[in-house]
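Yeah, one chain of the complex is gone here, protein chain that is, but the others are all in their spots.
Let's turn to subunit A:
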Amino acid sequence: MAHPILAARGVAKLYGANAARFVRDGRFSGTSEELAQAGVTAAVRDVDITIERGETFVIMGLSGSGKSTLVRCLAALTPPSAGEILFEDKDLNRMAEGDLIQIRRHQMGMVFQHFALLPHLTVLGNVAFPLDVQGMKKPEREAKALEMIKLVGLSGRESRFPRELSGGQQQRVGIARSLAVGPDLWFLDEPFSALDPLIRREMQDEVLRLQDMLKKTIVFITHDFDEAVRIADRIAIMKDGRIEQIGSAEELVLRPATDYVRAFTRDAPRAKILTARSIMSPPDPAADYAGVVGASARIAAFARKIEEAEKPFAVVDEGEVVGKVDRRAVIDVLIGRESADQAA
């Protein structure tokens, strides 16, 4: 907790001729009306986030809400107009260029929406590119690149050129390339938005699988709430450059901070998001349970079991019974009915 891998403090990014007017002493201030009047776009404003080592942090919002701008600030690809970006407690925009280059060469990786594969290099050349830039010797970097290519399941296609691959395969190359340097922090800016829905699911599974193996810190951008739900530990919802709310999918669904978040989460697949804990009712000492479910199990995982049983299930947390779920509570969630308990 003491040392988050990445943190943004009061970050704003403004575009427009009069942008400087709204920044004093490195701090942004201004209302939307004032900005509009001065012809300034606040692509990102008032952003404070802390990303912990090993978590998967998803930034979600509609197109134009400022996600790419924020992630470009986080990766120090553009300097923020105000605020600071701290990578392991060091301000990325104040360090010497050489230090930043070193951090990027060894600790960061990025996957791009349109793949950004170099057309003149083969798959092998593309994956080995970041290593080449570091000056690694050819046999060594190619061995490393082959390993990465195998990891993303593209073995046998090393000598193809990018244009000879399908979209999904191209993005696999992008992923392999971004992982080749063994980064701690992995940025993915809408990596699957350019892909077909079926391929997209497959690629999400791929990311989950890799994350399971590699345990990176992930900053993942998407405009698709379902995708966010599948991948995220925590989700930040953005609107007009601001972060509306940060929380787990369950928190967003259960306790939306604004109407915007509420509207956004309304059609979310609740059964896949909510856990037993969030729909349980107080335990009944005298009850006769049909079985037990874990407090943090998702409803979708145990719904069938409960549906088939006559009696309620006990919800257990660390061996203790903390509540009960019955058939009705599950059906409420499945058909989207506000249950009496939840409303209370």
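Please note the rule applied: contacts are C-beta pairs under 8 Å (C-beta built on N, C-alpha and C of every residue); 3 or more make two chains touch, one makes a residue touch a chain; residues count from 1.
In the analysis below, contacts and distances are computed from a predicted model.
Which of the following is the UniProt-recorded protein name of the chain this complex doesn't show: "Cytochrome c oxidase subunit 2", "NADH-dependent phenylglyoxylate dehydrogenase subunit alpha", "ABC transporter permease subunit" or "Integral membrane protein"?
Checked against "Cytochrome c oxidase subunit 2", "NADH-dependent phenylglyoxylate dehydrogenase subunit alpha", "ABC transporter permease subunit" or "Integral membrane protein": the hidden chain maps to "ABC transporter permease subunit".
Tell me which residue among A:45, A:72 or A:216 touches the hidden chain in the full complex.
In the full complex, the listed residue that touches the missing chain is A:72.
Give the residue, chosen from A:119, A:139 or A:285, that touches the chain omitted from the document.
Hidden-chain contact among the options goes to A:119.
Tell me which residue among A:6, A:35, A:108 or A:229 touches the hidden chain in the full complex.
Hidden-chain contact among the options goes to A:108.
So that we can see where the missing chain sits, which residues of subunit A does it touch?
On the subunit A side, contact with the omitted chain comes from 72, 75, 77, 101-106, 108-110, 112-116, 118-121, 129-130, 132-134, 159-161, 164, 178, 181, 187.
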